[in-house]
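With one protein chain held back, the other chains of the complex are shown just where they sit.
And then chain A:
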Amino acid sequence: MGSECSSVVAEELHVLAVDDCLVDRKVIERLLKISSCKVTAVESGTRALQYLGLDGEKSSVGFDGLKVNLIMTDYSMPGMTGYELLKKIKSSSNLREIPVVIMSSEKVLARIDRCLEEGAEEFLVKPVKLSDVKRLRDIILRGDENDEKKGSRKRKLQDLSPTSSLARDLTPLKPASAASKQSRLKRPRLKNTD
């Protein structure tokens, strides 16, 4: 295991969910709780940054003292979009190692590529399913070893056939994204395995 790994030993993942839609917040909260995750749901990118303490340049410990292990954010939000939030997180030395997943009801390839290039862990098409959340949870907990080896990015489009559901794009990454990739592999370990 990497010596750089400052692993978070936690019993549950703590996920920060960001979505301006009240209904979607309720659903994602439930999806996460059923998947044994702690959830903090906020309605905007601004609130998310406040929670993460980015304003005050503190560490990624939320106000209630819980470290955030994953951020799931909607793409289309008024004010700050999910993409803008992603950029802010990835350019923060304190927060850039937190995996960020973008959710969107629109499968726009340019949008997906943009997010992945900026360092998003995944791009999920809404409505998000329980299987998506469970898969994310496994990825965060175990780390994606393929990702480590190949330095590749994942693209998940729900309508693609199972055989092509993962499109590996090996376009060279920008320096900022590459740096965030290496430090992204700090993953929490469970005290008790399931």
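Rule of thumb we're sticking to: a contact is a pair of C-beta atoms (placed from the backbone, for glycine too) under 8 Å apart; a residue touches a chain by one contact, two chains touch by 3 or more; residues count from 1.
The definition used in the following text is that contacts and distances are computed from a predicted model.
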- [ ] Among "V-type proton ATPase subunit G", "Histidine-containing phosphotransfer protein", "Spermatogenesis-defective protein 39 homolog" or "Ig-like domain-containing protein", find the name that the UniProt record gives to the complex chain excluded from display.
- [x] "Histidine-containing phosphotransfer protein"
Open item on the list: Residue by residue, what part of chain A touches the chain that was omitted?
Closed with: 21-24, 26-27, 30-31, 34, 76, 105, 126-127, 129-130
